[in-house]
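One protein chain omitted, others in place.
For clarity, chains are labelled A and B in written order, and residue numbers in each chain start from 1.
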Amino acid sequence: MKKNLPLTIAFIMGWLGILLDYIPHKASEVLMTSITKGLMVTIAIVAFLGLYSLLNMHWIKIKRKNAGWGYSLLVFAGFFFMLIFGLYNQGDYFWKAQVEQGMVEWIYTYIFTPCQETMFSILAFFIASAAYRTFRAKSMEAGILLVAAVLVMFGVVPISGKIWSGFPEIAQWLLEYPNMAVKRAIFFGIALGVVSMSLRIIFGIERSYMGGEG
Amino acid sequence: MIQKLFNIDRRIIFAFMFLSVLLPFLVKFDLPIEADKNVRTVYNKIEEISKKDSGGIILMSFDYDNSTKAELEPAARAILSHAFLKNVKVIGMSNWPNGVTMAKTIMEDIAKEYDKKNGVDWAYLGYKSGAGLLMLNLSMDFHGAFPTDTRGEKIDQIPLTKNIRTIKDIDYVMSLSAGSGGIEEWIIYSQSKYNYAFAGVCTAVSAPDYFPFLQSGQMHGLIGGLAGAAQYETLINKPGTAIDGMRPQSVAHLVLIFFIVFGNVCYFVNKNFDKKKERA
Partner (left out) sequence: MDANQSNLKKDSIVIVLFFLVLIIINGILVGTGKLKFGVEGFGIMVAAALTIALYSFLYKDNPIFKMAEHFYVGVATAYLFIVTWYSVILPDVILAWKDVGGTDVWGTISKSLAIIIPTILGLLVYTRLIPRISWVSRITFAAMIGFGAGFAIPNYITSHILKQAKPSMMALWSAAGPEWGAIVIFVGVITTLVYFFFSVEHKGSIGFIAKVGVWFLMVSFGASFGYTVMARVSLLIGRVSFLFGDWIPLIN
């Protein structure tokens, strides 16, 4: 029951997913719409489990006073700071549609946005460091990679067009022909991989989504 | 000496990188920006749609968040400006929850600039979970996927969206995408089935991956990265942050190319030196 029931459900839902796509009847379309809409709601409810896991991890750190537990307090501080204003909703509270302007937007614009943008912009520095220290033409293949990278890096910026109009054209050609051919071959592989993995899930061969024994 | 250069403190490289971005902002110089054919295709399609009697409707899916805002927001603003200037109506939505407030702000800002009315000229439907499921759902049943907009108004009563039943009632669909839950999912779960005009606006990281879709016709046009956004700003003749960003972008690329070439020169010189030492 603990194993067979989920496997049976996966089998039925899997076949529904395949067959509903091929049946052109109105009833099939209605069923497909209902199932997709329902799963969208389910996914949203399940998303809160991830939030719980993160907060629980930091709570345990604080309870056990593990190294860096003070920083975990800041996680909760940030969480409640945003949550309180979000649920207060400028006086309308959380049972009405979200009010457009307000403190949530301020926190989003001046705390959340700069943090997220900055975290990802740090990568620019690391890519420069990595390019200098490790990007070496140690073999012919590495040399081809290096030449292609330099040609594209140079060709995509407007300054290359100022030096010679051929540079942007070379970069564009590399993207539209050899690069495109490789990506297409990779797409064929991805599609075959997705089909094979999906069939394994539907037929119960692949069971990793069920987690451990329990 | 070569060894010292090889093992240079990475913080010095970071400093060079920072200066290569900052200094071009302070020193102005002109750069020729010419739109490539994929960017021009998007521009031409909006021009074509604008000639329709009803003005045409675009669906813009903001499938990105603040982590790629610097790359995609200039293109979003340029496309919205173009659409509103030509009286094309725009419906916005999001597949990424962290980008909802950002997308709403962009639409409100540009709509205000062109004096466009919410619900009549534009609408923002917000976020729903599910990515591929959402795309499939709204392609078949638009009102079912988004019963209300972000103000809580029912979309089967809003003038702009009340007559839209399926994705085929929309003239042009665009995904502004930073990765999964964006362009590829739109093509897999919606465009390949319903065969409508679809364009992608993506980060430069993922742009090379979408060229097969362009060649097969599944994607109608592609605006890649900040450079693509600068090309679009040039086409609509509205210089913005993308065109401004091309100076630091160009200089930073030149600096990086120098690092790569210099690193390799040092490597080969060192290799030759070691070989000669061994022979001696």
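What we mean here is this: a contact is a pair of C-beta atoms (placed from the backbone, for glycine too) under 8 Å apart; a residue touches a chain by one contact, two chains touch by 3 or more.
A quick note: this is a predicted structure, and the numbers were derived from the prediction, not measured.
Trainee: Taking the whole complex into account, name the chains on display that the unshown chain touches.
Mentor: A, B
Trainee: Decide which residue listed in B:Ile46, B:Ala78 or B:Val100 touches the omitted chain of the complex.
Mentor: Candidates B:Ile46, B:Ala78 or B:Val100; residue touching the omitted chain: B:Val100.
Trainee: Residue-wise, where is chain B in contact with the chain that is not depicted?
Mentor: Interface with the chain not displayed, on the chain B side: 11, 14, 17-18, 21-22, 25-26, 67-71, 97-98, 100, 126-129, 132-133, 136, 147-148, 150, 152, 187-189, 191-193, 203-205, 207-209, 212, 215-218, 224-227, 241, 244-245, 248-249, 252-253, 256.
Trainee: Using the touch rule from the top, list residues of chain A that touch the missing partner.
Mentor: With respect to the unshown chain, the touching residues of chain A are 2, 5-7, 9-18, 20-22, 34-35, 37-49, 51-52, 54-55, 68, 71-72, 74-83, 86-87, 94-95, 97-98, 104, 106-125, 127, 131, 141-142, 144-153, 155-157, 171, 174-192, 194-195, 197-199, 201-202, 209-211, 214.
Everything below uses one rule, namely that only the chains that are shown with their structure count from here on.
Trainee: Measure off the straight-line distance from the CA centroid of chain A to the CA centroid of chain B, and report it in whole Å.
Mentor: Roughly 16 Å separates the two chain centres.
Trainee: If you look only at chain B, which of its residues touch chain A in the complex?
Mentor: Spelled out, the residues of chain B in touch with chain A are 6, 8, 10, 13-14, 16-18, 21, 31-34, 36, 65-70, 98, 101-102, 104-105, 128-130, 133-134, 136-137, 140-141, 144-145, 148, 150-152, 204, 207-209, 211-212, 214-215, 225, 227, 230, 246, 249-257, 259-264, 267.
Trainee: Provide the residue numbers of chain A that touch chain B in the complex, in ascending order.
Mentor: 29, 32-33, 36-37, 39-41, 43-44, 47, 96-98, 100, 104-105, 108-109, 112-113, 116-117, 119-121, 124-125, 127-129, 131-133, 135-137, 146, 149-150, 153-154, 156-162, 168, 172, 175-176, 179-180, 183-184, 187
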